[in-house]
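All protein chains but one are shown at their positions in the complex.
Naming follows writing order (A, B and C), and every chain is counted from residue 1.
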Amino acid sequence: MVFEPAFTEGLVDIFERRIVFNQVLGLRVTEVLPDRVMGGLEMRPELVGHYAYNRVHGGVISACLDALGGLAVMAAMGARHMDESVEQRLQRFARLGTIDLRVDYLRPGIGERFVLKAEVLRLGSRVASTRMDFLHTNGTLLASAAAAYIVS
Amino acid sequence: MVFEPAFTEGLVDIFERRIVFNQVLGLRVTEVLPDRVMGGLEMRPELVGHYAYNRVHGGVISACLDALGGLAVMAAMGARHMDESVEQRLQRFARLGTIDLRVDYLRPGIGERFVLKAEVLRLGSRVASTRMDFLHTNGTLLASAAAAYIVS
Amino acid sequence: MVFEPAFTEGLVDIFERRIVFNQVLGLRVTEVLPDRVMGGLEMRPELVGHYAYNRVHGGVISACLDALGGLAVMAAMGARHMDESVEQRLQRFARLGTIDLRVDYLRPGIGERFVLKAEVLRLGSRVASTRMDFLHTNGTLLASAAAAYIVS
Partner (left out) sequence: MVFEPAFTEGLVDIFERRIVFNQVLGLRVTEVLPDRVMGGLEMRPELVGHYAYNRVHGGVISACLDALGGLAVMAAMGARHMDESVEQRLQRFARLGTIDLRVDYLRPGIGERFVLKAEVLRLGSRVASTRMDFLHTNGTLLASAAAAYIVS
């Protein structure tokens, strides 16, 4: 199955613009598939967490991974409810909430650009579980995360 | 025991200014004790995560709690190494790193100002474990977290 | 408010006997209050995880803390639904499930007897969040945990 452009564009609009803090982060959505979403992030001086190494702040990583996990859940719900209008499926975002998030910081977040990946491990009727990765553009895994979301 | 003003001011300088992303968040350090640190955060439009409810972004919460947990570890290490100079104790920050973080989002982060609290559950020679809370100014617990840090 | 003995005894029966693996662990329920539950565990050779130190297995700790968090949720739901019969409230256990669990192992689990404590941080209509501690009988915190449960 393939998403209508209006659905994908709607999701990108929500995640890149309407969630204001994602704009502050500079989070970009690069791919929206029913079972996987991808994103990107450019390094900028505002995102520095450790001045000694010009390392991206751990909070930037966790914020981006939490957002991308939520996007993956929205995509999976969008795929499950293709009988609904684009508008109805996008409105499901209003009822999405993160229950909890775990992030493992594996390697220093040093780079000019980062790649983000999220997949839904299980989409239930009330809870969705996701797994997310934060990678260097050369493919090195810098951080890995898991989260649970309330859905409806 | 009481910290020298130079040590406390040095920590505040690191956490409020030198960690640039903490400045973007607007994180304030309000208390630094050997066994507990406190912080504050003002709500601002840039921090919004859910436009429908003017809710603070979960990533803001996790970033602040990660930072405050790190501050609590710095304070606990500062208390353990009072034989070192202020400069030496502050330089320990360069070797501090978050291993992992878990955040439980309990209630919507809606408010004009938030209070943050962090305490060290255990400070080992290589790993420190912390527990953090994100509260409404009326005392309601909005999010709770745990993290492990590498220290040396 | 105070629970009827039949409700408390019903919970103890579920958690000490009907959950067979809790019997294998030797988990004891020692207190059931609406906002906090307590338990106990005797050290036995079968529970050893690290033969070099006669340390209790991390899995014993996580299993006990997961169980006790579930008990705390059952108690909190019992208190919220005092209008239901004891039987109805106990049957809510059938719909309880752990979403996820995080355990921080702080200090070696060495001792003859351990004390467990769990409290509900938030009881929602669909999800409950808990915090649990695993302590030495002398009060030292050996492990700390957080979990989310699906409820209904």
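Methods note: a residue touches a chain if its C-beta (ideal position, glycine included) is under 8 Å from a C-beta of that chain, and two chains touch if they have at least 3 such contacts.
In this text the structure is predicted, and so the values were computed from the model without any measurement.
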Among B:Arg55, B:Arg89, B:Arg102 or B:Arg131, single out the residue that touches the unshown chain. B:Arg102
Which chain C residues would touch the chain omitted from the figure, given the whole complex? 18-22, 24-25, 45-52, 57-60, 62-64, 66-67, 94, 97-105, 108
On chain B, residues whose C-beta touches the chain left out of the figure: 99-100, 102, 126-127, 129, 146, 148, 150
For chain A, which positions touch the chain that isn't shown here? 102, 104, 106-107, 121-122, 129, 131, 141, 144, 146, 148
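Note that in this section only the chains that are shown with their structure count from here on.
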Is the way these chains touch best called a line, a ring, a star, complete, or other? complete
If more than half of the interface residue numbers appear on both sides, call it same; otherwise different. Which is it for chain A and chain C? same
Quick check for the class: compute each chain's Cα centroid; which one is farthest from the centroid of chain A? C
Distance between chain centroids, defined by C-alpha means - chain A, chain B (Å): 24
Send over the residues of chain B in touch with two or more other chains. 102, 104
